[in-house]
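For this view, one protein chain was removed and the others were kept in their places.
So, subunit A:
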Amino acid sequence: MNHYNKEVSRIKDDVYSNQWQIDTVIGLKNYMDINFSEKLNLTLFSKIRFVSKYHLLRLFKKYYGLTPNQYLMDKRVEKAKEYIKKGMSVSDACYEVGFESLSSFSSLFKRKTGISPSEYQKSNFR
């Protein structure tokens, strides 16, 4: 077994030995991957997994390095990019990924990608 494979085994034992916690955060990520366009209901999710909402938030951040809300926003922006690339209008893409306000969508999009959704749209239809 080479050095790297040994290190991976060690990290698995030292850092990732709590399978219940891992299954819980993976479950939350999958839930967001499917329901990204809905209002995120963490209370419901925490009840299903029998874990407090705040513990769940802490666990997610511990294992994925970002909060569920940051993950969800990244997911929505990625999906919006996909939809705009396929020809959807900026406002349709905004509502389709779960935003209720075009201006908050636009400012988030710009913050995450460096350009506005309409600039992104133009760059894909040149």
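FYI, a contact is a pair of C-beta atoms (placed from the backbone, for glycine too) under 8 Å apart; a residue touches a chain by one contact, two chains touch by 3 or more; residues count from 1.
Operating definition for what follows: contacts and distances are computed from a predicted model.
Selecting from "Putative hydrogenase 2 b cytochrome subunit", "Acyclic terpene utilisation N-terminal domain-containing protein", "succinate dehydrogenase" or "VOC family protein", the unshown chain of this assembly corresponds to "VOC family protein" (UniProt protein name). In the full complex, subunit A touches the hidden chain at residues 2-5, 8, 11-12, 15-16, 22, 25-26, 29, 63-64.
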